[in-house]
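Here you go, one structure.
Note that one protein chain of the assembly has been removed; the remaining protein chains are unaltered in position.
Naming follows writing order (A, B and C), and every chain is counted from residue 1.
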Amino acid sequence: MSKTVSMALVRDQKTIGPLVKLLTLEAPEIAKNARPGQFVHLRVNDGPAPLLRRPLSLAGADAGQGTLTLIYRIVGQGTALLARLKTGDRVDCMGPLGAGFDLDCERPLLVGGGMGLAPLLYLAGALCPRPVAVLMGGRSQEELFWQGLFAEACRHIHITTDDGSLGRRGVTLDLLPELLAGGEFDRVAACGPRLMLEGAGRLAARHKIACQVSLEDYMACGVGACLSCTCAGADGRRRKVCADGPVFWAGEVFAL
Amino acid sequence: MSKTVSMALVRDQKTIGPLVKLLTLEAPEIAKNARPGQFVHLRVNDGPAPLLRRPLSLAGADAGQGTLTLIYRIVGQGTALLARLKTGDRVDCMGPLGAGFDLDCERPLLVGGGMGLAPLLYLAGALCPRPVAVLMGGRSQEELFWQGLFAEACRHIHITTDDGSLGRRGVTLDLLPELLAGGEFDRVAACGPRLMLEGAGRLAARHKIACQVSLEDYMACGVGACLSCTCAGADGRRRKVCADGPVFWAGEVFAL
Amino acid sequence: MMLNVDLAGIPMKTPVMTASGTFGFGPEYADFVDLNRLGAIVVKGTTLKPRPGNDGRRIAETPAGMLNAIGLENPGVDEFLAHTLPKLQGIDTPVIVNISGNTVEEYGELAARLDVSGVAGIEINISCPNVKEGGIAFGTSCASAAAVVKAVKGNTAKPVITKLSPNVTDIAEMARAVEAAGTDAISLINTLLGMAIDIHSWRPVLGNVVGGLSGPAVKPVAVRMVWQVARAVRCPVIGMGGIMTARDAVEFLLAGASAVAVGTANFVNPRAGVEVAEGIRDYLAEKGLTHVRQLIGRVNDFTGR
Partner (left out) sequence: MMLNVDLAGIPMKTPVMTASGTFGFGPEYADFVDLNRLGAIVVKGTTLKPRPGNDGRRIAETPAGMLNAIGLENPGVDEFLAHTLPKLQGIDTPVIVNISGNTVEEYGELAARLDVSGVAGIEINISCPNVKEGGIAFGTSCASAAAVVKAVKGNTAKPVITKLSPNVTDIAEMARAVEAAGTDAISLINTLLGMAIDIHSWRPVLGNVVGGLSGPAVKPVAVRMVWQVARAVRCPVIGMGGIMTARDAVEFLLAGASAVAVGTANFVNPRAGVEVAEGIRDYLAEKGLTHVRQLIGRVNDFTGR
């Protein structure tokens, strides 16, 4: 469970979707201790600008190989700098950080939107060979390169796209009630936009299915020291997304 | 004579001495207008840190090829970033800036210390096939890779090193009186540490030889707009090293 | 897309000016940028007598910024009127003269001397951190700032801009004081007072010991102060401090600036003044807006104070 900061070796980096990169790092200490739902905090630069580290979820970790998989979208200057990394480069990597997903379930449904699918990929692998189903949402079929990534670990893949170009037209929350109504799941694990998480938490509660959600917030330290990322818990107490989360039981952070 | 700012193409970069790089850029507009003694002002980064451009003398310019040669020593973060440039990269290059050397002479002696030899290399090439002599000073023989660079354009190469490992032991100013006493030169052109320039100016004046010196100062704009780099002229009026210089008649900037 | 603004009576083609001390008198940059496409050129600080400026090193680079301690080197107002101003006549862009005095009277005299054609306005520098007398002293007390403004207003018919120092506890109070004294516009920020020490020689890096910090590093402070001042006064505000791109400029406009100035950015990108204006135009187009004034102060729709 111990966290380290080290110069990870870039094994490989490739483009897997529009502005989406898959980065494989060699960081044995981190890989050894990692669990699905945790994240790493990366320096993107050695100068003072951009100054802060960037948090990225683990999309996979292989303790044997000592490797980590990250999947990220280029959205700003930090991710643009990360995208320049090439095999053989080094990158300052801190982790594994945060609390991961609870794995104590039998028939899980993973619900992810956009880049929220990254930590769920790692989770799916860890839950396999249990029968894992995933519900993935994206803007259009272009974004659903995820399908291929999840194919190995998941028995059922359900898809929605905003424009209907792949799977059901709509958003994950449109399809979720149907899936839960079937009564086949004993766990929901969700990652994506806040509204989606809240909705998933509510639907799961209605079906009495335990639900975990992975939150996101702007982070400086990533270890619970700066209080940049705290959110109000359902009980009024504040939670640190970086240290108490990013994965929470839905009822802990949403009034369901 | 017009100055431009453009994205120069890196043709080649190689190491030619301890921490010394030779960078060849393709920048046809600048090459066309350049003269020995002028410099370019380079962005080393696209972010805000390091913020300012770095001034580097032209060590050569080939109007036909459209290329510039720069020779610089890695001394800090800006030059370290420049040293990463590879063939095919682009670098934001402003120039040619400043006033160059006067070429109206017949038997010039060029006097340079350390990286001050860079602009003199361009000057030597421009003065050739006139009989050009050069007096070069360095810390030890390691630094006198310059010898090879000057061999083509110069008839006589005189060398001093601080440790005597090559040429005469001492500094350029120790050998200069002898050379000037010979009476064979009608021009001294010097670039290097301030004390050397002042000494050269004085010795040349004593022998009634016209002397030009190339100064250096911390620069922001490089075009005479910010007044970062001004120095007191011998007449009390201030001169802008970047725009009125960097090359001055010695009597203009030193009380001889 | 309309970029033109009327700044306290100075008509400008774009809201992007050059900041005093960072663009010389203009011609220094003519090879790189069409001076006619700038909103206004604010020339280097001018004093009654010529000044040689500070000795020793005058600039130092800092993280995302720079320190300068030029010390108001300038040829003096006589030389400016006799030789520099005539050279600027060909440029179809307002020329604003930034002035500095050692006494209130000197400011008045400078204003009187500069009340000539070819000068579009006066910017009062009561905030130069790099000179011993006057300078910043006027900029840190409401009473003396107001006295300077009155002296200048009493001696010129030109629009008067007062440039504030950020090195104060309450910038809004300073702004109200100079507005009450009659300034037609306020510009800010001048540089933050800073220092750098050479850890090898143990000496201050700058000949003047301390200097003024400018560049991207100071932008958050500048945006905050522009916001505070724009809410405190009715006269137009010119925002500056670390503007490198149109995005930065838009932040200042949203904060309440009616125009902006580009300073340190000129050293990095000599075309900054024009590129920032072009970028603002593109931004307006992207947002479906027709005039830059639609941006001014709009953050206040959301600040709820």
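Keep this in mind: a residue touches a chain if its C-beta (ideal position, glycine included) is under 8 Å from a C-beta of that chain, and two chains touch if they have at least 3 such contacts.
Remember, it's a predicted structure, so these values are computed and weren't measured experimentally.
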| item | value |
| --- | --- |
| Displayed chains contacting the withheld chain | A, B, C |
| Per the touch definition above, residue among C:Gly121, C:Pro204, C:Pro236 or C:Gly263 touching the missing chain | C:Pro204 |
| Option from A:Pro28, A:Pro50 or A:Pro246 whose C-beta touches the chain left out | A:Pro50 |
| Positions on chain C contacted by the hidden chain, ascending | 62-65, 67, 140, 167-170, 192-197, 199, 201-204, 209-210, 213, 215-221, 223-224, 227, 242, 247, 250-251, 254-255, 283, 298-299, 301-303, 305 |
| Interface with the undisplayed chain - residues on chain A | 2-5, 43, 48-53, 94, 218-230, 232, 238, 243 |
| Touching residues (missing chain, whole complex) on chain B | 48-49 |
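The rule is simple: only the chains that are shown with their structure count from here on.
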| item | value |
| --- | --- |
| Greatest separation from chain C - chain, by CA centre | A |
| Nearest-to-centre chain - CA centroid comparison | C |
| Computed distance of Cα centres, chain B from chain A, in Å | 55 |
| Chain C residues counted as touching two or more neighbouring chains | 63-64, 216 |
| Residue numbers of chain A (touch at least two other chains) | 48-49 |
